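Note that one protein chain is taken out, while the other chains of the complex remain in position.
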Amino acid sequence: MRTQVPNILGVMILIFFAAFPFVYSAGNYDYVMHILIIGFFYAIMASSWSMLAGYAGQFSFGHMGFMGIGSYTTALLLHYVHFSPEPTKLCTEFQFGETWMIFVNPIGVTSTSLTQDCLRQAMQIWDGSVAVTDVPVWFGVILGTLLGGLAGFLIGLLVLRLRAAYLALFTLGFAEIIKATISAEIHITRGQAGMETPALFENGVTLFGQVYSRTDKLPPYFVFFFALLFCLAILTWLSRSKFGLFVRALREDQDAAAALGVNTTRYKIMVFVVTTSMAGLAGALQAHYVGIVTPNALFLLQMSLVVAMAVIGGVENFVAAALGAIIIQVLLELLRTQIEIGPIVIDMTVWRLVIFGVLLMVTLRFTSNGLIAPIIDYFYRGHIGKETVAKRAKPTNEAEAN
Amino acid sequence: MFWGAILWMVVWGVIGSIAIRRRYLHRDLDTSNANIVGAFVGAGTGPVGVLFLWLRTPVLTVHYIALPAIITMGVFMFVFATSDPNNICVTNGTFVASQVVNGLVIGIIYGFMALGLTLIFSILGIVSFAHGEFYMIGGMLVYYITVVWFPGLNPVLGVLGACIITFSLGAAFERAFLTPMYDGRVARPVEYGILVTFGLAFTLQYFVQAVAGANPVKARRFLDFPRLRLPSDDDPWLLKSSRGSLELFESVTISSPRLTAAVTCILVLIALLYFLHRTWTGKALRAVSLDRDAAAIAGINPDRMNMLAFALGGMIAAMAGALLVQAFSWLPQVGAIPAMRSFVIVVLGGLGSLPGAFIGGIFVGLVEAAGTGCVPDPQKAASYIPAYGMLVLTLTLLLRPTGLLGRRFSSATHGQN
Partner (left out) sequence: MKKFGLFASACAFAMAVSAGGVNAADCVHKIGGIAPLSAPGTVVGGEAMRDAMLIAEKDINAAGGVLGCDVKIVIADSEGLPEKAKAIMEKLITQDGVVAVGGGYHSSVGVAAKDVANARKIPTVFAETWNDTITGDKQKYIFRIAPLSSWASATIWRYALTIDSVKKVAILTENTDYGIPAAKETTKGLEGGGKEVVTFSVDIGTQDYAGIIQRIKASKPDMIITLATGEAGYNFTQQAADAGIGPLDVVFVTGQVSLESKAYWENVPDGNRAFVQRIGLPESGFSARGKAFAKVYKAKTGKKAVESYAMEAYDSVAILAQAINEAKSTDGDAIVKALESITYNGTLGKIFFPYGTGKDPSADGKPDSWWHQWPDVALTMIQYQKEGESSGNATIVYPDVYKTGEPIINK
């Protein structure tokens, strides 16, 4: 019976999040929804990272780099490629039957008084007589996911021989190169100015007979919610299959795993591809939700947030990592206030991150697997590989040697 | 033309690196250097050298790395010069000299900072992700000591104060948070070390931001130069100095803050070498880094050495910051870029190698100077500064993960197999 408690709780949490947008109706509805949407975004990041780092032991600090690839893929695609029934005669364009595929020329960062790109010039000439269509958002999101996974595949290949500290440094370097490139190639990526992206549902959407406009929060809420569930489902399925077992074997002792006939190369690359596609997906969705992508999203600080969320939740349990991410995101927003203790006013906006950092260190120091995962474990020990628990219970001599 | 040549070099580098390693593996020879030699020979000499290696498979000594590396560099420079003959790096010797001096001076400081990181790694086996924050705190402390708390205090005392405080901070942190690593209380100590120092970095950065605010601050120049004109007042071709800077041979300028910082770094480095090689504690530190168990048998307490190494490593970073706060405006987030650079340097020099860190620092300083100075498009040259170092990091990890002077660690948990 006790093992059923987390399942029941899990279903309750699911129902709560599924029903929340319909039940909640306070004046700050949009704001609360926004926080939860961003919470889901971080939950996807944290849970996929915990699969990579916690399960497979691949301590990658480049997760934000893959996210950036996802968001910039879709942003660039939607910005530069368009379809039109008429040729613009100004842009690079190709004819496919009745439609023209138009590649907009990059003009970099400029102001309206200086230059305009070829499509805008053409549209001025047409003066509304020709309907130009964008690449659909879903296509950009899928492409972003795929490219995130492809980048993960390549990086996975490169880091096959690296472990622990070297891997952490290499992936950190990868994320930095991506960020530097985006910031420097202003001509194409608009650098720090960022690229504007269409909303997830640019023309609104109708759900169950209700019409939602592009700024309504409910449709993106469910998009992110289902994306998170989808990712968690895949992760759960993987972790319970042979894949999960092998991947954990990688973490515990790569050489022994290889000696026992586990194809370590294959599983290492697979875990990279799966988790980085999820990062790419999260990035692409977020790009369309926020409406602008900038290289700042790739700052190390953002990566620290994901790491901290996963660690505080429980780095070896992706459900706990996801929950940790949502809870911490909400807490961080709640703490954006000023506290008054008598005459002293403390601006929590800065201090909340200090508290958060201390919490991260203390969590690491005193619990081996975060704050939420132990609760789940308590009820649910059976499914968290027994060998892990056994190994931790008895410190080995190897560990001492380090 | 330029990109064509580069492509040619990269393709042959990749072919060389893979083919030569295969060949050596096939012949059952030592492959530890095959990758890097193959890559350099391929990039530098194209198919000719690769074929030679393929047929002869000589024992790959250091010469086989150095010579092709120099040839590759030469070929690269030649290609660069011929494809862009009007580039400022080709036409203007004075400019090149000033960039080289610049790279050297800042490289010494980078190398010094990286030394702390590599010291921590060689004893504790972890990469401290809080290294940049120690750097930032060192600078902040000097500002607070010499400008806010005791205005007009001698900067030497300020630097000393910063060193003492950061040393204690490092020691306290090690006692409180790193001790579980040693007795197996955490399952995977290397990852634990990374994460917990990551947490420290996060906490320190926001703590300083909350306390000090985010206004840029700066300490006064430690040293004002006297006004000098050598050899004579009318024609000072040898040396010309003003308060804040020094001009040599009418071409190379070094600013006072950078010069004092670099000179201090060299002096402290010498003191550090003396400490490590001539004192009991220093020798004990080195002994622990070589073989922990053997050192323990010899009566050295490895736990105490852990504390000393972490505190000392943090203090070195703080000192670099303390010396540079007179050159740069200081903010709570200034640590990020130097930390990243230190990572590059220690990997390049070889994690755990002290001389490697110093040489690596100078190398990275020069690469950044070359990148900033020679990339033709001035709109992009400086924007890519962080990427130049990362490129070095990537290449090192791919070709020679042990770095220039690195050694292999017996235990696989340290990093690579």
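By letter and in written order, the chains are A and B; residue numbering begins at 1 in each of them.
One rule holds for everything that comes next: contacts are C-beta pairs under 8 Å (C-beta built on N, C-alpha and C of every residue); 3 or more make two chains touch, one makes a residue touch a chain.
Just so it is clear, the structure is predicted and the values come from calculations on it, not from any experiment.
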| item | value |
| --- | --- |
| Where the missing chain makes contact, among the chains that are shown | A, B |
| Full-complex contact with the absent chain, from B:133, B:174 or B:368 | B:368 |
| Contact with the hidden chain (one of A:16, A:31 or A:94) | A:31 |
| Touching the absent chain when the full complex is considered, from B:69, B:90, B:171 or B:385 | B:385 |
| Hidden partner chain, touching residue among A:190, A:288 or A:365 | A:190 |
| Residues of chain A in contact with the chain not shown | 27-31, 34, 38, 108-114, 180, 183-184, 186, 190-194, 215, 290-294, 296-297, 338, 345, 347, 349-350 |
| Positions on chain B where the hidden chain makes contact | 88, 92, 94-95, 98-99, 102-103, 106, 147, 209, 212-218, 220-221, 242-245, 247, 253, 255-258, 327-329, 331-334, 337, 368-369, 371-373, 378-383, 385-386 |
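The rule is simple: only the chains that are shown with their structure count from here on.
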| item | value |
| --- | --- |
| Separation of mean Cα positions, chain B and chain A [Å, integer] | 32 |
| Sites on chain A touched by chain B in the complex | 53, 57, 59, 158, 161-166, 168-170, 172-174, 176-177, 179-181, 183-186, 191, 251, 254-255, 300, 304, 307-308, 311, 347, 350-351, 353-354, 356-358, 360-361, 364-365, 368, 388, 391-392, 395-396, 398-402 |
| Of chain B, residues touching chain A in the complex | 121, 125-127, 176-177, 180-192, 194-196, 198-204, 206-207, 209-210, 292-293, 336, 340, 343-344, 347, 351, 379-380, 383-387, 390-391, 393-394, 397-398, 401, 411-417 |
